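These notes concern the structure reproduced below.
Just one protein chain is left out here, and the rest sit where they should.
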Amino acid sequence: MAETSTSAVPSGTAQKTSDTPLGRDDLARLVARDIAPGSFVNLGIGQPTLVSNYLTEEQNITLHTENGMLGMGPEAKGDEIDPDLINAGKIPVTELPGASYFHHADSFAMMRGGHLDVCVLGAFQVSAKGDLANWHTGAPDAIPAVGGAMDLATGAKDVYVMMTLLSKDGKSKLVPQCTYPVTGVGCVTRVYTDKAVFLITDDGVRVRETFGVTFEELAELMDVPLR
Amino acid sequence: MAETSTSAVPSGTAQKTSDTPLGRDDLARLVARDIAPGSFVNLGIGQPTLVSNYLTEEQNITLHTENGMLGMGPEAKGDEIDPDLINAGKIPVTELPGASYFHHADSFAMMRGGHLDVCVLGAFQVSAKGDLANWHTGAPDAIPAVGGAMDLATGAKDVYVMMTLLSKDGKSKLVPQCTYPVTGVGCVTRVYTDKAVFLITDDGVRVRETFGVTFEELAELMDVPLR
Amino acid sequence: MLEFKDTVAEAVADVQDGSTVMIGGFGNAGQPFELIDALLQSGARDLTVVNNNAGQADEGLALLIKEGRVRKMICSFPRQSDSWHFDAKYRAGEIELELVPQGNLAERIRAAGAGIGGFFTPTGYGTMLAEGKETRFLDGKWQVFETPIHADVALIKALKADGKGNLVYRKTARNFGPIMAAAAKQTIVQVSEVVPVGGLDPENVVTPGIYVNTIVKVG
Partner (left out) sequence: MLEFKDTVAEAVADVQDGSTVMIGGFGNAGQPFELIDALLQSGARDLTVVNNNAGQADEGLALLIKEGRVRKMICSFPRQSDSWHFDAKYRAGEIELELVPQGNLAERIRAAGAGIGGFFTPTGYGTMLAEGKETRFLDGKWQVFETPIHADVALIKALKADGKGNLVYRKTARNFGPIMAAAAKQTIVQVSEVVPVGGLDPENVVTPGIYVNTIVKVG
């Protein structure tokens, strides 16, 4: 599911489109802008759900939630809260006109059958080949929990990851090889980080744009060859 | 799916319960009477659909049709005819209160998942082990057509066959081994014929009752050992 | 991207020669006659058609077969009292037939839409239709390995669509529509009525709009 090769474009020419690294909201806005009109999208849980705040009516995006709904609206507030209407993160949400409900096997058939155009997920690590690690730290005492992560990673036409480029100890989370247990193999097509947007292509990792760093400064931070 | 062994009953003791062979309608009435109250039943196409004429309201039987319906009512007449409401034989039917519609995969999941209590099918041949042959004559120039026969044969909890005992050339259609191509292996539990009702058990073919012949006369007509 | 077309001709305009085309319907119920007629008019040929039957009388799929547009039929029940066009082509060796038990047909179509690469089923075990297929003993029974049936195009009939492409059907005309919609790359639907977004109860939608590409109102 790597992106179409962009080898016609000379490598290492990514522009710095922001003088500072992007905050979570700016990054969410950027992801939202990149989603094609009319798409069916799943935003997983946690940080990627911020993307929904920046989708415009004109884009006509339909949101899917794994627990059985298309046409999910914003988080429910006050009187809107209904315990029978929640999202994958178990947060009360609302229903938009044109919504539909279905059972779990139908919902996951939709995800696994390649019908979602885009899903946006968080990650611990992404490899240069597009392997995703976002479900398990690998710590021996951790209680594992996977939810729908593997189905989303494997099923969506495009898998976008949103994460900070560096871990708390300053290491790049876009890595030559995942050291955490993987969620899916070769599934990620784009990585949106605070410092750059990366395209995972058949020709390697291409930098689309950088934020607050130059291409060369970015390359210094990482062990992955960039184009 | 052979019937529970009835070896406690001495063999060869079947009673002649009618002085004449049973006609199609009498046989249908007998099958109808034998279906347990509350059962979910599929009557295939052709002769077995006669059974529906003899199901009583007290029995509370729900009829399934493979093309996506539970709660099928009698054949539609006159103004009742609706081209969107047909049975497996493509005959217009009616809808009873408490009916439900579902798509083809859900309908066959119901059949194949073992949820139907009884299906009643016609047959070219049934073997002493309960193999069913009812979809193909094996003639080299025949255009084959199978429909839902293999799914019904394999999926229902009990498969009852309704047929004349003898073919047009006077040979028993309950045979040691099917010579026609089979529809399912070891799937038939009972065979209702004009001359006798046969139970296919782990201990062989048991005669439950005979019509117009004695047990001994029946045994003379067949190559299958009877009990 | 969902499109509403004004005519059935526009709706089927992109169907290519050589396509695999799923056609909804069980007998005449749910058969999208107008879309099939438009496909005939379009001149598309060398088609593989997936339908429960192989055409009846002198209309719909039967005409597509008569005109020699169908290279191969994948179906469960070709032989009927009025399947004369299929019968003639088959006896003349001019059409290929893949005969599939109806439940396998439905489950293989569902598998394609659900991303399942193959499955084991007891149906057909020990019969001619399982000859040469892998078998395995599972859940106490011998089972046969079956693979998904994908399609380029699905032509189906529904009762109503809303502005998001959500569909509801009518009685036993539902049959193969929902699973074919999910199994095809492009799903083209003829409906009797188009209602505004919000005009269908979300609890009662049978085919969510994600599975629908093209809608045309007929009649």
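A, B and C are the chain letters, set down in written order, and residue numbers restart from 1 in every chain.
Criterion: contacts are C-beta pairs under 8 Å (C-beta built on N, C-alpha and C of every residue); 3 or more make two chains touch, one makes a residue touch a chain.
None of the values given here were measured: they were computed from a predicted structure.
Participant: Just list which of the chains on display the missing one touches.
Facilitator: A, B, C
Participant: May I ask which residue of A:166, A:185 or A:224 touches the chain that does not appear here?
Facilitator: A:185
Participant: Which listed residue, C:73, C:100, C:114 or C:212, touches the chain dropped from view?
Facilitator: Counting the whole complex, the residue in contact with the absent chain is C:114.
Participant: If the hidden chain were put back, which of B:99, B:143, B:166 or B:224 would touch it?
Facilitator: Only one listed residue reaches the unshown chain, and that is B:99.
Participant: Taking the entire complex into account, which one of A:107, A:172 or A:201 touches the absent chain?
Facilitator: Going through A:107, A:172 or A:201 one by one, A:107 is the residue touching the chain not shown.
Participant: Which subunit C residues touch the hidden chain?
Facilitator: 107, 111, 114-122, 136, 138-139, 141, 143, 147-148, 150, 168-171, 201-204
Participant: Need a quick check: the contact residues on subunit B for the chain that isn't drawn.
Facilitator: So the residues of subunit B touching the missing chain come out as 37-38, 40, 62, 64, 69-71, 95, 97-102, 108-110, 112-116, 155.
Participant: Under the stated touch rule, tell me which residues of subunit A contact the chain that is not displayed.
Facilitator: Residue positions of subunit A that touch the missing chain: 65-69, 82-86, 90, 95, 101-105, 107-109, 111-112, 131, 136, 141-151, 154-155, 181-185.
We adopt the following convention: only the chains that are shown with their structure count from here on.
Participant: What's the farthest chain from subunit C if centres are computed as the mean of the Cα atoms?
Facilitator: A
Participant: For subunit B and subunit C, what's the span in angstrom between their mean Cα positions?
Facilitator: The separation of the two C-alpha centroids amounts to 30 Å.
Participant: Could you give the separation in Å between the centres of subunit A and subunit C, each centre being the mean of its C-alpha atoms?
Facilitator: 34
Participant: Provide the list of subunit A residues touching at least two other chains, using ranges where the numbers run on.
Facilitator: Expected reply: no residues.
Participant: Can you pull out the residues of subunit C that are in contact with at least two other chains?
Facilitator: Each of 110 in subunit C touches at least two other chains.
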